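Shown below is the structure under consideration.
A protein chain is absent from this complex, but the other protein chains hold their places.
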Amino acid sequence: MTSVTKLNNSPYRVGMVGAGFMAKLHSLSMRNIAGLMDDPTASFELVRIIDVHEPLAQREAERWGWQEYGNDWKTVTNDETIDIVDIATPNDSHYEICLEAFAKGKHVICEKPLSTNSAMAEIMARKAVASGKVHMVNFTYRAWPAIAQAKKIIESGAIGKIRHFEGHFLQDHNNDPTIPLQWRFIEAKAGAGALGDVGAHIIDLARFLVGEFDSVSATMQRFIDERPLVEDRSQKGAVEVDDFTSALVKFSSGATGTIKAGWALPGFKNDVFFNVIGDKGSLRFSWERSNELQYFDSSDPAVISGYRTILMGRAHPGAELFWFPDLGGESGVGVTAQGIGYGEAFALSFKHFVESLKSGQSTAPNFIDGLRCCEIIDAIKISAAEEAWQKVHLAEI
Amino acid sequence: MTSVTKLNNSPYRVGMVGAGFMAKLHSLSMRNIAGLMDDPTASFELVRIIDVHEPLAQREAERWGWQEYGNDWKTVTNDETIDIVDIATPNDSHYEICLEAFAKGKHVICEKPLSTNSAMAEIMARKAVASGKVHMVNFTYRAWPAIAQAKKIIESGAIGKIRHFEGHFLQDHNNDPTIPLQWRFIEAKAGAGALGDVGAHIIDLARFLVGEFDSVSATMQRFIDERPLVEDRSQKGAVEVDDFTSALVKFSSGATGTIKAGWALPGFKNDVFFNVIGDKGSLRFSWERSNELQYFDSSDPAVISGYRTILMGRAHPGAELFWFPDLGGESGVGVTAQGIGYGEAFALSFKHFVESLKSGQSTAPNFIDGLRCCEIIDAIKISAAEEAWQKVHLAEI
Amino acid sequence: MTSVTKLNNSPYRVGMVGAGFMAKLHSLSMRNIAGLMDDPTASFELVRIIDVHEPLAQREAERWGWQEYGNDWKTVTNDETIDIVDIATPNDSHYEICLEAFAKGKHVICEKPLSTNSAMAEIMARKAVASGKVHMVNFTYRAWPAIAQAKKIIESGAIGKIRHFEGHFLQDHNNDPTIPLQWRFIEAKAGAGALGDVGAHIIDLARFLVGEFDSVSATMQRFIDERPLVEDRSQKGAVEVDDFTSALVKFSSGATGTIKAGWALPGFKNDVFFNVIGDKGSLRFSWERSNELQYFDSSDPAVISGYRTILMGRAHPGAELFWFPDLGGESGVGVTAQGIGYGEAFALSFKHFVESLKSGQSTAPNFIDGLRCCEIIDAIKISAAEEAWQKVHLAEI
Partner (left out) sequence: MTSVTKLNNSPYRVGMVGAGFMAKLHSLSMRNIAGLMDDPTASFELVRIIDVHEPLAQREAERWGWQEYGNDWKTVTNDETIDIVDIATPNDSHYEICLEAFAKGKHVICEKPLSTNSAMAEIMARKAVASGKVHMVNFTYRAWPAIAQAKKIIESGAIGKIRHFEGHFLQDHNNDPTIPLQWRFIEAKAGAGALGDVGAHIIDLARFLVGEFDSVSATMQRFIDERPLVEDRSQKGAVEVDDFTSALVKFSSGATGTIKAGWALPGFKNDVFFNVIGDKGSLRFSWERSNELQYFDSSDPAVISGYRTILMGRAHPGAELFWFPDLGGESGVGVTAQGIGYGEAFALSFKHFVESLKSGQSTAPNFIDGLRCCEIIDAIKISAAEEAWQKVHLAEI
């Protein structure tokens, strides 16, 4: 791959496509990341933001300092002064925008899931790799300190060989039947429902922490079959996707697992959760207490054996960007546990993106990771439909 | 069925078969239950305890006041003065003892799982029903206050229609490879490993809280393939059963679920755990905090919406037997949360048994519940072996 | 002191005075302790139970197998066949019964607080020591596995020099104003309110874990000034004692602390709580999760630094009596975390009493500990009344 060479520390020039919920988080991350990294070469220039609904683009432009806004994403891909395309549109549009962006020599950061199906995702991944440009899928949880620390503990061998992974991403907000029939409820636009929206994240974390999937056996449920139309709430239309999906998993390593994704399960507010259970220890995490990592070490003496509740501080990966001052002691630890939130997760994603831009290496999570996630989603859908175990097809890229 | 008529409040005369770990808990429960219930008609006379390893029987007899001990269980079934046979032997022996006990007109309380396979369990259930005697399988968690309260909340409709059940019973002690090859590791004696031992409980709770199983898809894992022989620890023999089993479940109601059972998963000490998720609320329980029930009510206003952590007290079913004094206030609530433990779970099982004896009604958990559990265990084993969904066969009794 | 020599392992013959709430817990403990300890020499014979309200005594006698009952406690102290007097009456009556019991050569176990004031407690402690008999005050939390383990960790030096102790025993039940004006609300009978009832326990734990008190500064509050009379609920009488007391503490070691005791604080069900903070680590406990001990070790590496949540099992002191089977592995740990409750706390108290009887050594918590607790209660009361620091007077015994 080619690295990005910038003259005079000029900022990365970005065009963003999609001015919905993600625009705030991406924009803030790009505004602040150079300061947070204390690295002026990590700065972004917010050149143009696009949304088919132009007033949205205008609003976000005014809020976050985008220099221009518009409603035609090709003004971004065609702009020779733009280095990077940041894509946060409905899932079905990622394909065309990505392909055009690569064709025009842009680096691309794309929201998850990469596409609505693995066939398109495969093409996207091939194009990304072939482009020589930096490509990243915004699986934003990987860089989260507690999760990155979990990864480090696993890699150190401290919990031994992984036996089982229990993961879920569960929310309850869509249990409100008055929420209208947005694109996320339409299969052609979203690919899958809860499975594609929140499930993509927990699938990615399972791959990140355990490794590749071999096969899946799944159930899918829809709880609310009709919702008010966005345009006319007095009318209803059919929901086409899952509200909740559960899958048994066999990993290639021989480990097993369960993956659950839901957005209408009362009591679960925003629970990205995992237990990773090895033969020497285990790790637990829940986003509902996202500044904690639970770690059990089987080698502790029985009288003091128990999960440690580790609160995140500057000792943990990524956290040094934020509010954990070094007080000058020899340990270098300083104040711990002030707490970071969802916004910081995105800042850390963009830190990762900057590092990829600098090195020219599209380190994971890249478009191949995006593809793998789509392949797993497809396998889960087939398994549920056919009521049978389904091998996960891993396309060679 | 016939109820037990006792003259002069004479106690129930019991013979116990099996003097292993369960003997202590059963003996104490029977010694104390009349006092705890403050009901002299609930008293048991501990007549005779049997173990093939007679010194064990002697030891337990001396500890708990059994009048006699021996090594031949037929001295119990043949004893016309004995009303009740209490069976806590390895799983493969339940069949013969139960059948003989019913043949001799005894009431029977039997440890779980009822048998090593559903074919034998079916015969046992038929004989139990045909006997007209009281029969109970000691699924001891059903009567636990926090779980009985969960059941009451579900029955009240407060959490609505159940969408998903997530349950596990996970321990880690057998991750110690020096634990010898006891009967629980031999398929012919145990039927299944973790699935039969601890899995039986969580399967029973799933049926108790949600209803009948329709079908299962499962994985089974063995982590430690060989263990030292009990008789000669310098030699090793093959473990034949699962250390960990996971199953996807479809319930007859349309709900889905996952069930996991394991005894060698680091970090899990004794975790009987469930989430029951309905369309209006949800419930959570973990035995590791067994005096708590977590309850989420979707109808709470958003600003105060959250799981309630309910600490058990005399307001909760079964707890009135124990240490929760009524202080004479109009609410009648009194002191809460002194805490009860595993021993009290067995006392509550025997309270249930006494109530069945008095009414002559073998209310659940009876031998039909024991059979259902075996049918589910069998289906899970077949599913794992065939790597396919397996319908649960429900024999008509 | 003289040890108790029993011929032929004959049981300890006990007379109990007081058939209120404590009778159940004491009776069960004495019925079961020999079996739990698997030591036939630890058995008690329940000879006679007394209550001024004789029907209460009769009820408890019938429930637990006391051979006789009555309403005159002197029939116990005067009975030459009785070895032990177990006192669970209102606080103001302990003095006379104890003195008579020692005068008649009985061993004595007495409920806490030892007396309604330190002057009487001092006489009781002198008489106890002078008697050469075994004396114990039933500070039942000392022997609880999680707390006994905390003590062991402190003694090991693992948390270093203690800097601060934060302890409370808080309940909410008496926030119900319809609870009638029992003896606990009358100063002459109780000595203090919440401070004497639940505060005695947390004061004792502070002494157990940290050491002697030097001085206190306190506030006392009463929330409910009048309550219905027991005899005639249409009438009300004055509450004379505290509903809630808070004290700053200076320990003799230089450590500081806070002690709080309350029985009418909404949200606290039965919270015996402490943080013990040393210069190398700390310990946390709450009775509301009584099978857990939280342990923080400052020497852990920063990346895995955090409180360990230790679940109690047979590795922990006292727990070996209960439901934690040894499975024959070399570690000897076996199943952990089945859970024990308030009843087991009393069994462990009586185990301690048996050990004192056998050794003839009145190890703590004995009447001197009972005295120290009364001295602290008195100092707290004076401090609150005078709004000034008050030295704790430690009588020489």
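Going in written order, the chains are labelled A, B and C, and every chain counts its residues from 1.
Keep this in mind: a contact is a pair of C-beta atoms (placed from the backbone, for glycine too) under 8 Å apart; a residue touches a chain by one contact, two chains touch by 3 or more.
Everything numeric in this text was worked out from a predicted model, so none of it was measured.
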Decide which residue listed in C:Tyr12, C:Trp66, C:Phe244 or C:Phe285 touches the omitted chain of the complex. C:Phe244
Kindly state which of the options C:Arg31, C:His201, C:Arg284 or C:Lys381 is in contact with the chain not pictured. C:Arg284
From the list B:Asp72, B:Glu226 or B:Asp300, which touches the chain that is not on show? B:Asp300
Out of A:Asp72, A:Asp225 or A:Glu288, which is the one that touches the chain we can't see? A:Glu288
Contact residue for the chain not shown (choose from A:Thr336, A:Ser349, A:Asn366 or A:Ser383): A:Thr336
Touching the hidden chain in the full complex, which residues of chain A are there? Just list them. 21, 24-25, 27-28, 31-32, 34-35, 38, 40, 59, 62-65, 171, 173-174, 176, 178-180, 182, 230, 269-271, 287-292, 311, 313, 322-323, 325, 327-331, 333-344
Considering the entire assembly, which residues of chain B contact the chain that has been omitted? 149, 152-153, 292, 295, 297, 300, 302-311, 313, 315-316, 331, 333
Contacts of chain C with the absent chain, listed as residue ranges: 159, 163-164, 166, 172, 175, 217-219, 221, 223, 244, 246-248, 250, 256, 258, 260, 262, 265-268, 275, 277-282, 284, 296, 298, 307, 387-389
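Going forward, only the chains that are shown with their structure count from here on.
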Greatest separation from chain B - chain, by CA centre: A
Using mean C-alpha positions as chain centres, tell me how far chain B is from chain C in Å, no decimals. 34
Would you kindly tell me how far, in whole Å, the mean C-alpha position of chain C lies from that of chain A? 54
Where chain A and chain B are represented by their mean Cα positions, the distance between them in whole Å: 43
Two or more other chains are touched by the chain B residues none
